[in-house]
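Input: one structure, supplied below.
Note that one protein chain of the assembly has been removed; the remaining protein chains are unaltered in position.
Think of it as A, B and C in the order they're written, each chain with its own count starting at 1.
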Amino acid sequence: MGETVLVAGGSGYAGALAARILHRHPHFELAAVTSRSDVGVPLSDLYPHHRVPLVLEELDLDRHAQVDAAIVAYPHGAASPLVAQLRERGVRVIDLSADFRLRDRPTYDAWYGEHKAPELFGTGVYGLPERYRAQIAEADIVAGPGCFPTAALLGLAPLGGDGLVADVVIDAKTGVSGAGRAATQRTHFVSVDENVSPYGVAGHRHSPEIDQELRAYGIPVAATFVPHLVPLDQGELLSCYVTTTRRLSQQELLERYAAAYADEPFVELTDRPPGVRDVRETNLCRIHVHSEPRTGKVLVFAAIDNLWKGTSSQAVQSLNVMFGRPETEGLGPTASGLASRSQMPGASTGATR
Amino acid sequence: MGETVLVAGGSGYAGALAARILHRHPHFELAAVTSRSDVGVPLSDLYPHHRVPLVLEELDLDRHAQVDAAIVAYPHGAASPLVAQLRERGVRVIDLSADFRLRDRPTYDAWYGEHKAPELFGTGVYGLPERYRAQIAEADIVAGPGCFPTAALLGLAPLGGDGLVADVVIDAKTGVSGAGRAATQRTHFVSVDENVSPYGVAGHRHSPEIDQELRAYGIPVAATFVPHLVPLDQGELLSCYVTTTRRLSQQELLERYAAAYADEPFVELTDRPPGVRDVRETNLCRIHVHSEPRTGKVLVFAAIDNLWKGTSSQAVQSLNVMFGRPETEGLGPTASGLASRSQMPGASTGATR
Amino acid sequence: MGETVLVAGGSGYAGALAARILHRHPHFELAAVTSRSDVGVPLSDLYPHHRVPLVLEELDLDRHAQVDAAIVAYPHGAASPLVAQLRERGVRVIDLSADFRLRDRPTYDAWYGEHKAPELFGTGVYGLPERYRAQIAEADIVAGPGCFPTAALLGLAPLGGDGLVADVVIDAKTGVSGAGRAATQRTHFVSVDENVSPYGVAGHRHSPEIDQELRAYGIPVAATFVPHLVPLDQGELLSCYVTTTRRLSQQELLERYAAAYADEPFVELTDRPPGVRDVRETNLCRIHVHSEPRTGKVLVFAAIDNLWKGTSSQAVQSLNVMFGRPETEGLGPTASGLASRSQMPGASTGATR
Partner (left out) sequence: MGETVLVAGGSGYAGALAARILHRHPHFELAAVTSRSDVGVPLSDLYPHHRVPLVLEELDLDRHAQVDAAIVAYPHGAASPLVAQLRERGVRVIDLSADFRLRDRPTYDAWYGEHKAPELFGTGVYGLPERYRAQIAEADIVAGPGCFPTAALLGLAPLGGDGLVADVVIDAKTGVSGAGRAATQRTHFVSVDENVSPYGVAGHRHSPEIDQELRAYGIPVAATFVPHLVPLDQGELLSCYVTTTRRLSQQELLERYAAAYADEPFVELTDRPPGVRDVRETNLCRIHVHSEPRTGKVLVFAAIDNLWKGTSSQAVQSLNVMFGRPETEGLGPTASGLASRSQMPGASTGATR
C-alpha cells in the first residue's frame, strides 16, 4: 500500500467524489473521510453510486493528521484554517477551495472576504498539472483550480505568448452540480429544468482567477466571462471567442494545439465540436478549435466534467504528481490514441440547420 | 368571423403551433390544415396538447386557396413554389421558411440551393413587426424570420446607428424543437440528454440573415454566431458580446433600450438575467443588458421561445398587422406593466458563485 | 367585474398559479395575493412566467377579508386556523391543504398532527367537481383534493358500485413540482435528474384520502398506492391495476367510461395511452382503459398536471361552481370534441418493443 490520504469534507460533491476515486486508486490508501455536517452517516447513504464503504467521521486532527496527504473540500474561507493546521503537522495538502488560488491578496479579500490564514496566503501552487507539473511535485499546498478556469486555461493556453491574443470572450455552460450540494431555489429542480440562464453577469469570482492564470500563459487580457446554468447535472462547456493580433490559418491553429498537447494524457483534441457527454466522469478535457474566415477570430470549445477534471479527479492527478506516481494512475481513460488522429488539416466542422 | 387562414404544412412543429394559435384566435378563422406526410391524420393524434379538432388534409389549391391568407410551414426550398401558387390566386402569405428572407440571391443559393421561384425572390417583407410593421401591413409575402435572427435582432437593434457597434459575438443556446420534428441521431433523446454542444461552428445559415438585418439596423458587422444545443424542448437564449466604439454607461445603455422598446408589447426589459423558462409559450422576447466595467463591452441577453416568438406566434403577430387587427390579439400575455418598472438605473445584476 | 377573490399563500407553486389563473379569469377579480415569507416581493420576481403584476402582501384580515372568496394555499396544519378566521368574516373558502379533506379525525391526526380548527373539522366539501358538484355549489369550505387522489378518483370512479372492484394497485409517477417550492435534498436538481425512485413506500398520506373517496364511489378497498419521483417539473401519471370480481370485456369497459364521462368537460377519454405532456398546463384529466385478456385485470391510466387539475385550476373550477359561473370559464381547453371520437370499440392500444 502506498501513501495514506485523508479527505476532509466528504459530504459535498467534491469531497465525496475524491473519496471514491481514492478508494479505488491502486496506490493510495484512503485513510478516512470527515464531515462537518453528517458525522456518523455512511458515505453510501449520501452517495450510493460511489460505493465507498466508509462512515463520515468528525475531524480529529490527532488521529486524522497521521496521513501523508489530505484533500480538503471545505467552502472558501473555511478551508484555509484547516490547511494551516494540517501543514503544522506536516501533511501535504490539496485544497479544493479558492483560498490558495489567487496571488493578489486584495483581490482575494474582495471576492471571498478576509483570508483566514494570511501567513500562508500565496504559498500554494496552482494545481493545473498541465502547466505547473514541476512545482506541484514539490508543493506542500496545492490549490485545486476552479472548474471554469481549468477549462478556460486548457482551452486558451496554446494561444499564449508573442502578443497573439488581443481579446477573449468566454461563454460557459455548466451543469447544476457546479453549484454544490446545498439545496437552494437556484438548485431546485423546477428552477433549472427546461431553463437556460446566465448568472454572475455583473462579475463572477472565477474571473480574477482566469485573468491571473491567463497572464501566466502570456495572455494579459481582461477576459469577459459569463457562465450559464443548463439543465444537466455534470459537465461544462466553454465557448471561447478570441480576437488575435494577426490571422491564424486553420492549419497553423491545429499545429499550435497539436504541439502544445502532444504529450498530455488528459487533453483530447478533436475534429468535431465536443459535447460534455463525451467527457462525463473522466479526467479529460476535450478541445476543438476553429479559425473563422469571415472574422479572423479563433474559436475554441473546451468540455470537461466539472466534478472530475474540474475538481476532484484533477486533485488526484496532482496527488499522483506530488508522490511520484504515474500521472494517469487510477484516473481512467486517457487521450492517447485519439489525439494522434484528431483534427488533421482539412477536417471539416460541419455546417447544419 | 374574420378572415380565413390556411396553414400549409401542419405536421411539423411550426405549422401545428400556428394552427393552434389560429384555432383559438378571437378573429381569424382557421380554414384548414394541410400536410404532405400525414394526410387523414387528426392533428390531435400528432399533437394532443394543441387540441385542434381538425384532420390533416391533402393540399388542393382549388379548395384551399379560397382563403384570405396562408401560413406556409414547408421546408426551405419546398416553400417558394407553393408561395408562388398561392400568390397567383391572390392569397396573402406568411412563409416560415428562409425562401424569402434574404435579399442577396447568391447568398441564398449558397446556403439553401437554387431558389425555386426566382421571379418572387426578394419580394418578401422581413416579418419582424418590431422593425417592418408598416411594410408588413401592406405585404403580400411576409418572410417569417429565423428564430436565432429574431432574438439577435431584438437584442441588438437599440445599439444600431451612429457607428456605435464595432464587433459582435452571439453565443446561442437552443432547445431541440428548433431542429424540427424529423427523427435523427441529432434529435435522439440519448444524444441530447445530459449534453451541451456547439454546432454549425464552420458556418450556420442564420449568419447571413443576421448580418443582413443587423446592417438594416445600422450595425454593419460580420457577427460571429455559434448556436449550441441544450437539453430542453422549447426555448432559446442568445448571449451577445458587443464591442463598441465608445463606452456606454449602464445608465445610458438602459435609457437606450427603454426608449427603443417603450411601446413594444412583446419586448420585455428586465433587471435580472432572463431564463428561457420566463418566456415559454409566449410571444415575448425578454432582454437584459449590462455594461461591463472591466472591458467596456456591452452584454445583451435575449430569451425567446423558438417556436413561438421565434416562429409561429410571431407569424400570427404579422398576420394581425397585415389585416389591421390589434397586434397583440390572440397572442397571450404582453410586456406592458413590467417594462415600466424594469431595469431602473442602479438595479444590480448580482454576482454569485 | 365579478366576485373578488383573495389568494392567501402566493409564494408557493399552488398559490402563485391560482393567482395567475384568477388574474386572467374573465369574471373573478383577483383582489390580493398574500405571503408569509415574501412580503413586498413582486410576484413576477418569483414567477416571471405567470406575469401577474401584483406585489405579495402581508395578510391583514381587516383589509383582505373584504372579499367574496379566498383560495388558501398554506401548508397542512397552518391552513385551518386561517380558514376559521376567514369563515368568521363570511368569506367562502377553497382550502388547498389537507385540513378539510378527511372525514375521520383520528386518521387526520395520525397523518398530519392535531387539527388546529377542530370545530370546523369535517365541514368541508371535497372539492372534486366531477363528483360533488351540487355540494360545492352550496359550500362554505371546499377542500381541494390532493393531486394523486384527483387522478386516482377520476380514473377509477366508473368502476364503482355493484361490488365490481376487488383490489386496486396504484403506481403513480409525479414531477418534482408536486413536492413544493421548498429547496431540499430531495428537490435538488442533481437528486432528481437521471433518476426514478419510489417514495412513501411505507405509507403516504394520500392513501387514506384515496381510500375514503374510493369508498364514496362504491369501491371499498384498501388500495396499494406508491408514488415515484420522475425527472420532470409538472405532470402526474397514475397507472391503476384493478382486480375485478367478474371479467369486463374491452367493449363493456369502454362503454362504462364513455357513459360516466359523456358530459364532463375536463375528462378526456383516449384510445391511446396518455402522456403527461398531453395535459400539461390544462385542467384536463386524460384517461385510457384496457381490459387485459391474459389476466382479466382492468388497467387504467390517468394523466393530469399536478399543479393544474391536481391543485390550482381545479380550485378555480370549484370556484366557478360555487358562484354559478360556467364551470369551464377561464380554464382553457376542454375535452369536448375529442371525447366523442375516442376509444371506439376495436381501437388498438399497440404492442411495441
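We take it that a residue touches a chain if its C-beta (ideal position, glycine included) is under 8 Å from a C-beta of that chain, and two chains touch if they have at least 3 such contacts.
The structure displayed is predicted, hence computed values, not measured ones.
Here the missing chain is touched by one residue of B:152, B:232 or B:303, and it is B:232. Looking at B:176, B:210 or B:223, the residue that reaches the missing chain in the full complex is B:176.
Of C:95, C:130, C:233 or C:327, it is C:233 that touches the chain left out of the display. On the side of chain A, the interface with the absent chain consists of residues 42, 44-45, 48-49, 51, 53, 193-194, 270, 272, 274-275, 277-282, 286, 333, 337-338, 341, using the contact rule stated above.
Touch with the hidden chain on the side of chain C covers residues 167, 169, 171, 173, 175, 178-179, 186, 193-205, 207, 222, 224, 226-228, 230-235, 237, 239, 241, 243, 273-277, 280, 288, 290, 292, 294-295, 297, 299, 301, 303, 348-353. By the touch criterion stated above, the residues of chain B touching the omitted chain are 13, 176-177, 181, 183-185, 187-194, 231-233.
By definition in this document, only the chains that are shown with their structure count from here on.
For this pair, chain A with chain C, the centres built from the Cα atoms lie 46 Å apart. Here the CA centre of chain B is 36 Å from the CA centre of chain C. In chain A, 193-194, 231-233 are the positions where the chain touches two or more neighbouring chains simultaneously.
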